[in-house]
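Note that this is a trimmed complex: some chains were dropped, and none of the rest were shifted.
Per-chain numbering from 1; labels A and B assigned in written order.
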């Protein structure tokens, strides 16, 4: 039973947590969360580089890689309060998109079947198809709602003559029945894509997409309240798919298809944390972090924190906390251990 | 009749729209908008590089350069709903500021005279002088209001011993009578320039300048409501002059005189779109994008989107739309063409 490990670079784990081996279920028995890398950028329509996303997200920090990250805000240490393991990367060859999709779907389905929550580090957004399908195979086709943060709808039909790519996974998911159209929530869309025909198709599927004009006008909080209510209605779990390009390129330059006018980092982190705390998350991916276009690793740091905020929310939810975002940091603390 | 084309690099057009030739009016008859590049950086007081702005703004996108950009928010495809052509660059030699100004003024006046709206891609802000003068020659001296987004007032008198440069065009415009001082609106000023004497001169001209403290305190929306009312009062058209440094340097690093503490990209895009939709825009420039100081093209992308948002607002206005920014993206859509 050998661990495949890292596809590019040294074999490291997310901030030093323990590794596990997908082929050996004993290594992740009783895990709450299994992180797995999907170092694939063969599906991008423009700038590549997300193949280095998994290693960048795993290591982007200035603290020791000691498998501990106590959240100031949530008062949990997700990496310790939960059993979080890192299965390394799935081997994915950029030149073989179908084979790569299959490999990820198997890995995610295996993790979900074990009872753990899969957290997939992309890679480009192509992998949302196998990520969510893998989860749906366990929880039931059409039984998992999706909340999708992105500048782009990713509901294209055929691009460059192919059915798969980073602009099409959401369409494939609805076509296959893995997700119900009316349980597919999109946050942060903007710009000039896709075309009206595709938007019509999306409307026909009863998708609910929050473009930035709506978000700015109504407020992100109100939009999320509404989206969460839809997501929770008649579902058995929620999948969070976070494309880092939902954040403004100024705060997340390391990505392939930057669209100006996005959320702030603060808004995204607060929202992800809240969703993980308030919803029954059964899977997650963080995609489109492209280190070659990053500066001073700031996008990699953001990707790392998206994962940590989600895990912290999850840990607080499991502990049965109530969440008081306005509570002063030091309130109720004290009497330090010497 | 030969097209001058591009001053630097290959001859491309804005996102693949059709070219036209300024010397040949037949090529832009019935155009709604003519884009023209002003690759001039001979007027900057600090970092140069805006000569590459026109080509960067024209090509900064991840989608195909196919002359189509359907706006999610405005529900128009400005590049198709309007007839938008690209006249290439005006030849401008950095070492000859007077000659360069004259060349741009002629180009803009020619476009305006044809009935099309000129959209000038800078270049440094020196070109606001010929841009706005060229428009005023057609619409009437003093008949065009100006809304000017910038961190700087650009009302200097003499810099480095010269009357022209990127810090002085607004003064020259008022002196010549091209624009009335009390129809000159400035949004986003901040920092430590110009000096009190110049501010006194501006006040004497009855300019209305919104510094960031006022904008933050009162809210951008309220300030813009007020500015728009002034601009519309007794005018025959409005010129938008957008210096990308009005945005915070974190979100627009590729510029020559960055001043911390600016608008967000989202704020600027929303505002430009709104102005183009609600005001009778007769000309526009987007200036001070300096690719050598950019990172991962994020400032070039922003410049491109400023143009697209303005064109989208214009197209929606021409169609007679009402604008509902809070309307859900997919509301009223559906039944996709197979």
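In the analysis below, a residue touches a chain if its C-beta (ideal position, glycine included) is under 8 Å from a C-beta of that chain, and two chains touch if they have at least 3 such contacts.
None of the values given here were measured: they were computed from a predicted structure.
Oligomeric state of the entire complex in this file, given as copies of the one sequence with 2 shown: 6.
Here is the rule we use: only the chains that are shown with their structure count from here on.
Per-chain CA centroids place chain A at a distance of 38 Å from chain B. Every residue of chain B that touches chain A in the complex is listed here, in rising order: 62-63, 68-73, 75, 248, 250-253, 264-266, 269-270, 295-298, 301-302, 305, 308, 325-330, 333-337. Within the complex formed with chain B, the residues of chain A that make contact are 45-47, 189-193, 195-204, 207-214, 216-218, 248-251, 253-254, 256-262, 264, 293-295.
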